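Below: one structure in structure tokens.
Every protein chain except one is present and positioned as in the full complex.
Moving on, here comes chain A:
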């Protein structure tokens, strides 16, 4: 009951935060030089005053800023995300098309990196100081320090160009109609390289984090007590050490989940993955205000949801933590 109340409160607060985000983003975007009409006029390779006026009037950019803001907020409150004049599509359609690929990519990478990272971290901590620990640490450091796009490109060179095992780009084979399992397998093959690229970086973070945290908890009094009681080493590791060591990892993972949404822009670009990161990036360059605000809104909502989930998970992992507003 207490937990439900907590969640309800947080959702309410989240909505207030979202409205704040919308207003702030709306005003921030307008600070950037240029507007969508000017960008489109520039692309035409020619322009005149009439053309700019027509576009501005169509986009509603000729009205006072506060009026535009009010209209936008009112629309958002009625779940109308507006229209992208540039792409000639309702923003909500664009978001609906581009969000699932990103969630698939980042979701896969998130789970993989967490599982692999924590596993490697635990292994390293158990063998602390030995060569296998050093090997894991060095590998983790390597992937942590290497730029994402480079790892991706090297993956493409090895697995697509040289070995020809995996497709280099796209989310599904184009030009063949696949259904059911064959389609899933196809998407899976396309998913391997981009997901792995994203995974390696984040895995490194979790591995290093887990290792450090495990080593810290390993020598605390309650572990020594458990060991003195004769509890076997495996269950000490699982129940006493890991469970306490995992909390900082959960914190970081919660933050990273939000970062994964934005941080996938590079990977989406390298692998031509039709996700929301690229949509946002292109919208920035083109000053496609409505699309950009829509992306900001959706990703902010996701980050707020993930943070809420993180807090709930805290209380599950460590019952001593009380949920409170």
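One rule holds for everything that comes next: a residue touches a chain if its C-beta (ideal position, glycine included) is under 8 Å from a C-beta of that chain, and two chains touch if they have at least 3 such contacts; residues count from 1.
Keep in mind that, in the parts below, contacts and distances are computed from a predicted model.
The listed choices are "Peptide/nickel transport system substrate-binding protein", "assimilatory sulfite reductase (ferredoxin)", "Pyruvate dehydrogenase E1 component beta subunit" or "Protein-export membrane protein SecF"; the UniProt protein name belonging to the chain that is not shown reads "Peptide/nickel transport system substrate-binding protein".
Only one of A:11, A:32, A:184 or A:309 touches the chain withheld from this view, namely A:32.
Considering the full assembly, A:269 is the residue among A:75, A:269 or A:315 that touches the omitted chain.
When the missing chain is restored to the complex, the residue among A:9, A:58 or A:225 that touches it is A:58. Of the options A:94, A:120, A:198 or A:236, the residue whose C-beta touches the omitted chain is A:94. Of the listed residues A:66, A:145 or A:161, the one in contact with the hidden chain in the full complex is A:161. Within the complete assembly, residues 32-35, 38-52, 54, 58, 85-89, 94, 97-98, 101, 149, 153, 156-157, 160-161, 164, 168-172, 174-175, 269-275, 278-279, 282, 284-287 of chain A touch the chain that is not shown.
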